[in-house]
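Apart from one protein chain that is not included, each protein chain of the complex appears where it belongs.
Right after this comes subunit A.
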Amino acid sequence: MQAFTTLQGLVCPLDRANVDTDAIIPKQFLKSIKRSGFGPNLFDEWRYLDHGEPGMDNSKRAVNPDFVLNHPRYQGAQVLLARENFGCGSSREHAPWALDDHGFRVVIAPSFADIFFNNCYKNGLLPIVLPTEVVDQLFQETAASEGYRLTVDLAAQTVTTPSGASFGFDVTAHRKHCLLNGLDEIGLTLNHADKIKAFEAQRRVQQPWLFS
């Protein structure tokens, strides 16, 4: 997994609540058996005017000029600013894969759906929860100044605006450690293999029906 330490990134505002995983990456793209290549189909139904299918040449499709991701001023954005309950719906990890593949490294919202939130950490994507008032303020500032960038420092757990205002955010010590160091979580867990084996052996004795 790619590590995340600090980032100074252009902000793209997506001013909708309850953005679901079907909107982030429509299901026809879930037929892929790969992990990469989902970026061009991120927000496919909002981003293009035609219906997207896997295997199409996306560079030849008509884009929806009104959709924020297509605005010239937000090209190259690495921070997605969103509203509450971002990522609700399915467990598809294709959603963070698509965001990551498009170039986003951070998503900021007042709240996230649980599985999506988890999935982000597994892919070097940092989901940040900030209070609704702060998110409101960031939306206003992004709209007001072109080229608006935020500085995200994971070690310090802060988001800093161009004017120097700084907001703290929460992250569990375990997730922070994994993300800062780009650690493979499976490898970490297997350090506890003996404990898992012992637990399993005991369970087998106590609840044998779970092992038939």
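Keep in mind that, in the parts below, a contact is a pair of C-beta atoms (placed from the backbone, for glycine too) under 8 Å apart; a residue touches a chain by one contact, two chains touch by 3 or more; residues count from 1.
Assume contacts and distances are computed from a predicted model.
**Q** Can you pick, from "NADH-quinone oxidoreductase subunit H", "3-isopropylmalate dehydratase large subunit", "Beta sliding clamp" or "Multicomponent Na+:H+ antiporter subunit A", the UniProt protein name of the chain not displayed?
**A** UniProt lists the chain that is not shown as "3-isopropylmalate dehydratase large subunit".
**Q** For a quick check of understanding: of A:6, A:75, A:140 or A:189, which residue touches the chain that isn't displayed?
**A** Going through A:6, A:75, A:140 or A:189 one by one, A:189 is the residue touching the chain not shown.
**Q** Of A:92, A:105 or A:149, which one is in contact with the hidden chain?
**A** A:92
**Q** Give me the subunit A residues in contact with the hidden chain, please.
**A** Here the touching residues of subunit A are 16-18, 20, 22-23, 26-28, 30-35, 45, 51, 54-55, 83-85, 88-93, 96, 111-115, 118-119, 122-123, 172-175, 184-186, 189-190, 192-193, 195-196, 199-200, 203, 207-212.
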